[in-house]
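Here it is, the structure in full.
Below is a slice of the complex: some chains, not all, each in place.
Residue numbering begins at 1 within each chain, and the chains themselves are lettered A, B and C in the order written.
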Amino acid sequence: MTAFIIGRFQPFHKGHLEIIKTILKDNDHVIIGIGSAQFSHTLTNPFTAGERYLMISNTLEANNIKNFYIVPIEDVNSNPMWVAHVESLTPPFSRVYTNNPLVKRLFYEKKYEVRSLPLLNRKSWSGTRIREKMIKGLDWKDDVPETVYNIITNCLDGINRIRELANTDEDPI
Amino acid sequence: MTAFIIGRFQPFHKGHLEIIKTILKDNDHVIIGIGSAQFSHTLTNPFTAGERYLMISNTLEANNIKNFYIVPIEDVNSNPMWVAHVESLTPPFSRVYTNNPLVKRLFYEKKYEVRSLPLLNRKSWSGTRIREKMIKGLDWKDDVPETVYNIITNCLDGINRIRELANTDEDPI
Amino acid sequence: MTAFIIGRFQPFHKGHLEIIKTILKDNDHVIIGIGSAQFSHTLTNPFTAGERYLMISNTLEANNIKNFYIVPIEDVNSNPMWVAHVESLTPPFSRVYTNNPLVKRLFYEKKYEVRSLPLLNRKSWSGTRIREKMIKGLDWKDDVPETVYNIITNCLDGINRIRELANTDEDPI
């Protein structure tokens, strides 16, 4: 059985890793869709799809997880076409894990088996909170896998990027 | 004389029907543009263009109205191209009915005759209020033509869809 | 039972009309998709989607045919998303009539019932041949319904348009 999950992974954190481990207990393979792949360089979406791909891939390998496929998925501007868009970009699958009402409904209408995700420690494992910590200079090292921390701080100049973007200029030129 | 109106029709309600009847008193035909055709499966735009087409077509037939053309119209991301976009998708027309300031201005700049719509009972005939009633489980049956009520409840699983979409999950996966 | 057919209808000719009559013998309603809706003003696609809509609608009414829905459908640049695109724009249907191998395959993969179209007199009822006759000044009046002939010659300046487009200029300016 192959399962599908989708997230924005801005950034990929320990909660994401736990979810993937949980899914792989009941499924042979997991397809990890990187959602809103076209977005980056904003406060909500600081990292490119390729940067997020690197975070996920290196973390799973470091955790000795194999049976995964990572697929960047750009948004389409028509909800009823979205499932067909995902299907065209991924290996075949029949089970979807999500807590997002729209994702849930769209796959349900296309006859997929949809399961809810286990509730995890939302407080500390939240992309929103991690990005806030990055901007404010607080410690976020423990919220993400070590591989992700290294990629963002060493390889991507990620902290400088998100802090510079946090400066505002209401009316440019 | 052929007239043009556009609306999102989320859903098509009794106010819409009254407007079309009024327009057909002064015009031979009416072109009904289904606006924002690409949107669906959101709280503001729950129904697809095709579902809205079905609501309108069946209601007009049930009311013995004939001289109409229904045309789904997707948004374009350039206002000065929008009138040409509409023209390319519809039979020719020369008169436009609208209360929307942007629609009014765009057709005015292209030399169309633009007329305001008669003021109707806005309180009870409002798409926004009908969608709120659907979500809260209140009675909305009297706000729409019987044909529309039957399509949404029997044919489309429409109430389940809008209620599920109303669940929120801030930070999916 | 509602059936779906799609064509470019450049222009709508007597063969198209025969096909629709045949389909309505076995089905309650027919959805007529106007394919490649975004194309016009070329030798292969001279008429806009709206002009084709007018041809079809007026002809069916003149033939006392009622149970139809006409829907302009723009191309999408991804074949596996095309069926979902059609579904989002049309009332629900479950049976498709087509002789086009791609259309046939795409609907088959989405579990639709797909039927072949009856073979008609292809020689005289061919959009390609009718457009050639228009350009060369030959008689094409008998190839199309009278309503279509009147629309193209009186209402659209259609013959001048296709003849002017047939002039070539290899290297403009």
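The working rule: contacts are C-beta pairs under 8 Å (C-beta built on N, C-alpha and C of every residue); 3 or more make two chains touch, one makes a residue touch a chain.
Because the structure is predicted, anything quoted here is derived from the model rather than measured.
**Student:** Fill in the total copies of the single sequence across the complete complex, 3 being in place.
**Tutor:** 6
Heads up, the rule we're going with is that only the chains that are shown with their structure count from here on.
**Student:** Which two chains are joined by the greatest number of C-beta pairs in contact?
**Tutor:** Highest contact count belongs to chains B-C.
**Student:** How many Å are there between the centre of chain A and the centre of chain B, using C-alpha atoms for each centre?
**Tutor:** The separation of the two C-alpha centroids amounts to 36 Å.
**Student:** For chain A and chain C, what's the span in angstrom between their mean Cα positions?
**Tutor:** So the centre of chain A lies 44 Å away from the centre of chain C.
**Student:** Let me have the rounded angstrom distance from the C-alpha centre of chain B over to the C-alpha centre of chain C, please.
**Tutor:** Roughly 26 Å, centre to centre.
**Student:** Hey, what residues on chain B touch two or more of the other chains?
**Tutor:** If we look for residues of chain B contacting two or more partner chains, we find 38, 40, 48.
**Student:** Can you list the chain A residues touching chain B in their complex?
**Tutor:** Chain A reaches chain B through residues 5-7, 16, 19, 77-80, 97-106, 109, 117, 122, 126-128.
**Student:** Which of the residues in chain C come into contact with chain B in the complex?
**Tutor:** 37-38, 40, 48-51, 53-54, 57, 61, 69-72, 74, 87-92, 155
**Student:** Inside the complex, what are the residues of chain C that reach chain A?
**Tutor:** Answer in residue numbers: 76, 78, 80-81, 83-85, 87-88.
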